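Encoded as structure tokens, here's the structure I'll be asking about.
Every protein chain except one is present and positioned as in the full complex.
Naming follows writing order (A, B and C), and every chain is counted from residue 1.
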Amino acid sequence: MHAIGVDIGGTKIAVGVVDEDGRILAQVRRETAADDVADIDRAIADAVTELTKEHEVGAIGLAAAGFVSPDRQGVNFAPNIAWREYPLAAKVSALIDTDVPIVVENDANAAGWAEFRFGAGRAATDMIMLTVGTGLGGAVIVGGELVRGKWGAAAEVGHMRVVPEGHYCGCGHEGCWEQYASGSALVRDAQHAAVANPKRAARLLEMAGGSPDEIRGPQVTRAAKEGDELAIELLATLGRWIGEGAASVAALLDPEIFVIGGGVGAAGELLLGPVRRGYEAQLSALGHRPVAQIELARHGNEAGIVGAADLARR
Amino acid sequence: MHAIGVDIGGTKIAVGVVDEDGRILAQVRRETAADDVADIDRAIADAVTELTKEHEVGAIGLAAAGFVSPDRQGVNFAPNIAWREYPLAAKVSALIDTDVPIVVENDANAAGWAEFRFGAGRAATDMIMLTVGTGLGGAVIVGGELVRGKWGAAAEVGHMRVVPEGHYCGCGHEGCWEQYASGSALVRDAQHAAVANPKRAARLLEMAGGSPDEIRGPQVTRAAKEGDELAIELLATLGRWIGEGAASVAALLDPEIFVIGGGVGAAGELLLGPVRRGYEAQLSALGHRPVAQIELARHGNEAGIVGAADLARR
Amino acid sequence: MHAIGVDIGGTKIAVGVVDEDGRILAQVRRETAADDVADIDRAIADAVTELTKEHEVGAIGLAAAGFVSPDRQGVNFAPNIAWREYPLAAKVSALIDTDVPIVVENDANAAGWAEFRFGAGRAATDMIMLTVGTGLGGAVIVGGELVRGKWGAAAEVGHMRVVPEGHYCGCGHEGCWEQYASGSALVRDAQHAAVANPKRAARLLEMAGGSPDEIRGPQVTRAAKEGDELAIELLATLGRWIGEGAASVAALLDPEIFVIGGGVGAAGELLLGPVRRGYEAQLSALGHRPVAQIELARHGNEAGIVGAADLARR
Partner (left out) sequence: MHAIGVDIGGTKIAVGVVDEDGRILAQVRRETAADDVADIDRAIADAVTELTKEHEVGAIGLAAAGFVSPDRQGVNFAPNIAWREYPLAAKVSALIDTDVPIVVENDANAAGWAEFRFGAGRAATDMIMLTVGTGLGGAVIVGGELVRGKWGAAAEVGHMRVVPEGHYCGCGHEGCWEQYASGSALVRDAQHAAVANPKRAARLLEMAGGSPDEIRGPQVTRAAKEGDELAIELLATLGRWIGEGAASVAALLDPEIFVIGGGVGAAGELLLGPVRRGYEAQLSALGHRPVAQIELARHGNEAGIVGAADLARR
């Protein structure tokens, strides 16, 4: 059965028809206003209507950044869109002509599910997705099933605390994992290193026009690939934090594979090597259990569409 | 269907017949030698044979402290018993006359399952058990199912890292949760407090005959109940660590209830209050999600028997 | 002998004639431009010339925020003024008509010295000044002498590290003491508390017009004095960090008194109580040594003038 997946961002909506093998057969996009929830409803309905003219689909999955209600019909709260206890599925349903089932999923869960079904985790039954971007998102799959938690708030991996009284986090707490294991953390560490020791950061500063504040993540990756010692160390620190935190997750869930998504994957082995070393260094009972695989995600930005569609038709 | 549950300790084995409501209908015990695995097999077989004379059972569950093999037929490694890749179910089966199915379960998983089915968690679908004893053990139940992990090593909650470069742990790492959230941590903190500030520890030292090294957990609980300020603070610190760590678990799994087992439960509200405050203080997205319940376990030492029996017959 | 003290801020200069008892007999002010070092020289010279018309002085002390050269004649580097290896004393000397000796002192050292000679530390021989403001500054007095260090960079107490991988600091490092023990830390903690738990921060949010970002230090102090539980806790946390860090300083220097300066002193015992408890809780060898006094500073903004003048005439 084909299904439609919808990836709802703050200002853009991407909608695709997905086949049973996870391929996107057709795709359309719409622009929206993050603070106008009715506008988002209409944009989704419009795109769905366009695609269903030429494709027969059996289900629609809506991937949204926020806390999805346990019945998977609405969004209780979203940090970047004005949804509050919002019945998203019903709203969209009222605007379209078809009565196929509509379900809402957290966007990180959807992306993780795409990797589980069609990507790096397709051979696994127990997988953890870690999406290392602005923050650190994730998805948890146990025994072949997506774990949503009692109230739909599971897999907020970025807010596990890894350093008591550590870096401040936007969530109001300190020491959250995403403040150490994210693209933002990489950039901030690079900027601070350039203040603490400008000589050592000469190459990064050069790339950033001399200003520590202008250093960006892709520059760090590029400098590291050129062999810059500080940049390599910064990626290694990021990787170490990903790996060490993953070892704590493994203590709880004993997964078969961790899949690392997000832009930092561009650093390749410069990141993945330190992730694996950090994981192994902190893994409890090493030698008495297999060591989980740690692999890069296979899907990019389209993972949300694919995962939402596939979860909807199950 | 009735089932037999076997709780295998280092030197004692407790075996009971468990009915469908989690009640133990009959129970026997045997003494064993921890380093003689054949002796343990025989003791189990002997006890099972005795009980099956008078009780018809449909399954046998063996609860063991160690890494249970994924097929639930053996123990891959145990810290306190000489099992190494040991086919426990087959060994016991060969010594008994009945051919009912035998399964092996991790003992903390079995105890957690008893709480889930017949105890503090019986109304829940998503539960975390935290057994605060010498170490910190646990069990994870997601969507009504026990989570064993890919290789049977899940729910080693005590080895999540909560303080980088923190207290040394017997596992070889530093900063493991159980080094902050266990009866041993309570005792060690009390002993250190008595060295750092003997005046403040006057009551605890009095109970311990004047020697910091002789302070024990039940003394701390007793002193706290009498109103001793230091003892109350020590229990509050223990509770805070339990609660704060639980918030990290909730970020990952969003459970409905945490059940706290182990001897420290005797401290009652002096422990539970700080656990709840620590949990709420660190819970991500407080206000956008319900706050999980935190309750004391209902079962004591017999939880292993009950849980093993119930898991075996499923 | 009377002496002139000059307190050089980024945009304001305060100049006073100080008698032997630390009293300011006359005072004038000038506005300056932080990026125009010649303008600052002229403003100082102008003010000094004005004061010396009516007062006979034997020395001039210039208090400057920055690294003062070991010969106390110039400023090697200043974070907020464009001095780089700048011969400040000679520059000013060339613009005035008197040939009394001119010396340059770090402003925090000058303020600490004023407290040592005429304020809370006047009975002591070994004193640590901690100025808790935007950052955490300080002064160290050992055996009656100001400690400047080999290269004039001593007493940068705010940059002792208290939390590995802790809060980011403007200096480029992580976990600096001033990120936990300063007015800025208080404000940031209050703002984060209001995000993490708005209900608990109701009073602070009310004072700040509903916006966490608008919470300011004096509001926290005011709310605490009204009895607001969160505000009291925030001041207690600030106090604890001051006291615990002070215990580390005491391990190194065993001072007789700590003097706490800066605006947070307005909180009085709500701050000082936790400082003392934190100090005692972490003090090594408590019971085998006296516990240093911890007192609020007696001087306010004029401490820089008084201390600079007094150091100049010694």
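Here is the rule we use: a residue touches a chain if its C-beta (ideal position, glycine included) is under 8 Å from a C-beta of that chain, and two chains touch if they have at least 3 such contacts.
Note that the structure is predicted; figures quoted are calculated from it, not measured.
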* Structure fact -> Which of B:C171, B:A231 or B:L271 touches the missing chain? It is B:C171
* Identified contact with the non-displayed chain, of C:R23, C:R289 or C:R314 -> C:R289
* In the full complex, which of B:H55, B:R122 or B:R188 touches the chain missing from this view? -> B:R188
* Which one, C:A155, C:A181, C:I215 or C:V306, makes contact with the chain that was left out? -> C:A155
* Structure fact -> Interface residues of chain C toward the undisplayed chain are 67, 76-77, 124-126, 140, 142-143, 145, 147-164, 171, 173, 176, 244, 247-256, 282, 284-285, 288-290, 292
* Asked: What residues on chain B make contact with the chain left out of this view?
  -> 163, 165-168, 170-174, 180, 188, 192-197
* Asked: So which bits of chain A touch the chain we can't see?
  -> 164-165, 196-199, 280-281, 286-287
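Keep in mind that, in the parts below, only the chains that are shown with their structure count from here on.
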* Structure fact -> One chain's C-alpha mean falls closest to the whole-protein C-alpha mean, and that chain is A
* Structure fact -> Here the gap between chain B and chain C, centre to centre from mean Cα coordinates and rounded to Å, is 52
* **Chain centre separation in whole Å, for chain B relative to chain A (CA means)** => 34
* To do: Take the average of all CA coordinates in chain A, do the same for chain C, and state the distance between these two points in whole angstrom.
  => 45
* To do: Please set out, as single numbers or ranges, the residues of chain A touching at least two other chains.
  => 163, 171, 173
